[in-house]
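The complex appears here minus one protein chain, its other protein chains still in place.
As written, the chain order gives the labels A and B, with residue 1 at the start of each chain.
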Amino acid sequence: MTIAAAAMDRGTSSFGVYNVKLGMWVFLLSEVMFFTGLIGTYIILRFANPEQFARPGEVLNVPLTAANTFFLICSSVTMVKAYAEIERGNQQGLKRYLVATALIGMLFVGIQGVEYWKLAHEGFVPVAALYKAVGRHAAEAGEAGAVGAAVLGGPLYGTTFYTMTGFHGAHVTIGVLCLWFTVYQAYRGRYSAQNVAGVEAMGLYWHFVDLVWIILFTIVYLI
Amino acid sequence: MSTVATAHETAAHTHEEIPFLRKYIFSTDHKVIGIQFLFMSLFFLLVGGLLAMAMRWQLAFPANPNAGFEGRPLPGGGLLPETMVAGGVMLPEFYNALVTMHGTIMVFFAIMPLLIGVWANYLIPLQIGAPDMAFPRLNMASFWMAMPAGMMMLASFAVVGGAANAGWTAYAPLSVMPEYSGVHLGQQLWELSLVILGFSSLMGAVNYITTIVNMRAPGMTWFRLPLSTWALFITSILLLLAIPVLAGGLIMQFFDQTIGTGFFKPDDGGQPLLWQHLFWFFGHPEVYILILPAMGFVSDILANGARKPVFGYAAMVWAIVGIGFIGWIVWGHHMFMSGMNPMLGGFFMVTTLMIAVPSAIKTFNWLGTIWGGNIRFHTPFLHAISFVALFVIGGLSGVFVASAPVDIPLHDTYFVVAHIHYVLVGGSLFGIFGAITFWFPKMFGRMMNEPLGKIHWALTFVFFNLTFFPMHMLGSGGMMRRLYDPTQYPHIAQYQDTNIFITYSALLLFASQFIFMFNFFWSLFRGRKASENPWEANSLEWTAPSPPPHGNWGDRKLKVYRGPYEYSAPGASADYLLQTDPAQGVPAPASH
Partner (left out) sequence: MTEPIDGAAAHPSPNYILIWVVLAVLTAGEVAIAFVSHLPQVALILILVGLAIWKAVLVALYYMHLKFEPQRLKIIALAPLPLAVILVVIVLSEHW
């Protein structure tokens, strides 16, 4: 804390942004490149092999995921409200909104987990040799791989889908763990109107995870 | 303000009571972490060198009786299992593993940590006037991720199937198909180790960038930073944005290997070329990561040795920035022969030739720096000036391979091996030796032995050139890279004498490094005690004690009045002028 506090007194900081916030922004820039690698791979492989992918909604459950997208956006609102509360020094508001954010985050991961489970049962898996996705409608009519059910897309579809959404989900999970830690710190009275750094950094990470999902949802589910 | 002062005092107070484990093993002090990286990476440098010696032995003395080459048993080969060396003869699969691991260990666990893990950590706070990094605990985590990653890489030699053997570039499909490479777990450990190391470097980059932006002492403006710090700053930005792409690619390769995805397998619709693009998008900024810090050190050391300001300081800064920028759009020059779109090849050729310009600006400015100087030929200066000469040779061979048509016969030959070793050893490693000999007194409070340093330098310089210069000829003559037995091809067998000559030179080069090792360890305990500023240099680290205490300057408030290169300033009482010296009436040099 000494050194961070000392940084605030420095006369030569040229961004006017304190250490923890600058550090988190810089880290998020690297995360942009990470997701670029994954999403870029999806775009490139899909452009080169369009027959290995399916039209929106044929395999993936768009309505459910659209709702999930909405939930994640709600959690961004609760997160920014949490920050606004502690800026005003309202400890109760902070705790309430932080807990809400964490719970919605867990809901998002839960729904995605359920989605994965159902997709896998329909034959939509990342393992190339085992891929035999027949889509939601055919799956409802009979078992995956049943005679007459056409396979939709190819192995690359499953491979890229699970890698992209899986790593996003992992980031959300880590975010949820960090949120609970932030809640714990809040209950210990660590934050105040003068000491918002931890909450602000947590918020930046959480909004970023939401932002990535906004892009991912459009590219993977709607196109 | 008072809260800061009392917090300072408590920090100084509690430091006395810190137990051994927290003070030296799990330290959050940037200097201790830098030194930890130093010992770790010197160890890996030794390992990488040993692997190269084994490779060179095989290249000089292959067992090919049909062509008249009897071969010689590998020294120490009897200690290795039958899967590596059978009856004194190295197996081809093991040779491929040696090639792969030599490159991987040297790039990721020797040169990168030596340039960045050591010097970004040690120098940045000291040169900008900060008490420590912005995130000291994150810094500690950085080291304690790098170390296990290194151990994992070494452990991969011991698993069934052996270590990764698809080259340090791990091209698909070989790297994702164990049925071709014979390596299962080894390749997977390779991928995981690099992901962990990448994360360690990433955390470091976040720390270095935040620290340099936010924690400079009052008066330390951007254009008063030493070029070492500038170089480390731009390097950190390259690390920050390039490593995640490598991580993504490594993860995809890992999934291909383990859970049966098909990112890079043509059978499943994957694209091997995609791996090459992802890898080299990282790989090219990576080579600038491997050279820029050394360029920074060279600027600082040459100015100090010549007792003159760096020629064209602002141009040097913009050249570093320019190399950082253009370095993002040249990666295809590693792929001219991959079968990629030839129009793309043309684009990459142009951008690659462009990047020679800022490098040339730096070279001319180094010459301008020492021109007419009152030169002190101390050991760091010798290494730094060797950097300039050898980097120029490496850069010139780079111009050849940058030209796509010329690259057609030269790609994947020893010409490229010559190029990369001239820039990585002639450049980076000499820069590292210069940095170690220059900042050793600050780190350990003792001088290294000068005569031994000069002997080490001279032998290294001679044997380095004898080893690598002939490779230009071998490559032009058609000798391919990663070749287990050169004598199997008549057009290469005729050059076998050259290969033997190179091997002997390489062995002597390796042996010469023991002089450095001896000097290093002996000086740790018996070196002449160093003063605060033994080289009569200007930058802020030379105003702290040797070695500096925790917090670097204690409660002393620093203020910077001038740039870092005011050597031989007219009107000054000495031929150097510390950045903290407010001496009135001494004009700042005209360049800024």
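Note that a contact is a pair of C-beta atoms (placed from the backbone, for glycine too) under 8 Å apart; a residue touches a chain by one contact, two chains touch by 3 or more.
Bear in mind the structure is a predicted one, so any value in this text is a computation, not a measurement.
> With touch as defined up top, name the shown chains that contact the chain not shown.
Its contacts among the visible chains are A, B.
> Out of B:202, B:241, B:370 or B:509, which residue would touch the omitted chain in the full complex?
Of the candidates B:202, B:241, B:370 or B:509, B:241 is in touch with the missing chain.
> May I ask you to list the residues on subunit A that touch the chain which is not drawn?
Against the missing chain, subunit A presents residues 8, 14-18, 21-22, 25-26, 29-30, 32-33, 36-37, 40, 43-44, 47-48, 56-57, 62-63, 66, 69-70, 73-74, 76-77, 79-81, 84, 87, 194, 196, 203-204, 207-208, 210-211, 214-215, 217-219, 222-223.
> Touching the absent chain: which residues on subunit B qualify?
Where subunit B meets the chain not shown: residues 237, 241, 245, 273-274, 277, 281, 328-329, 332, 340-341, 343-344.
Quick note on the criterion: only the chains that are shown with their structure count from here on.
> Please work out the Cα centroid separation of subunit A and subunit B, and write it as a whole number of Å.
Computed value for the inter-centroid distance: 36 Å.
> If you look only at subunit B, which of its residues touch subunit A in the complex?
Per the stated touch rule, the residues are 1, 3-4, 7-8, 10-11, 130-136, 202, 205-207, 209-210, 213-222, 240-245, 247-249, 251-252, 255, 259-263, 265, 267-271, 274, 278.
> Tell me, which parts of subunit A touch subunit B in their complex?
Touching subunit B from subunit A are residues 1-7, 9-15, 17-19, 22-23, 26-27, 29-31, 33-34, 36-38, 41, 44-45, 48-49, 52, 126-130, 154-156, 159-160, 163, 167.
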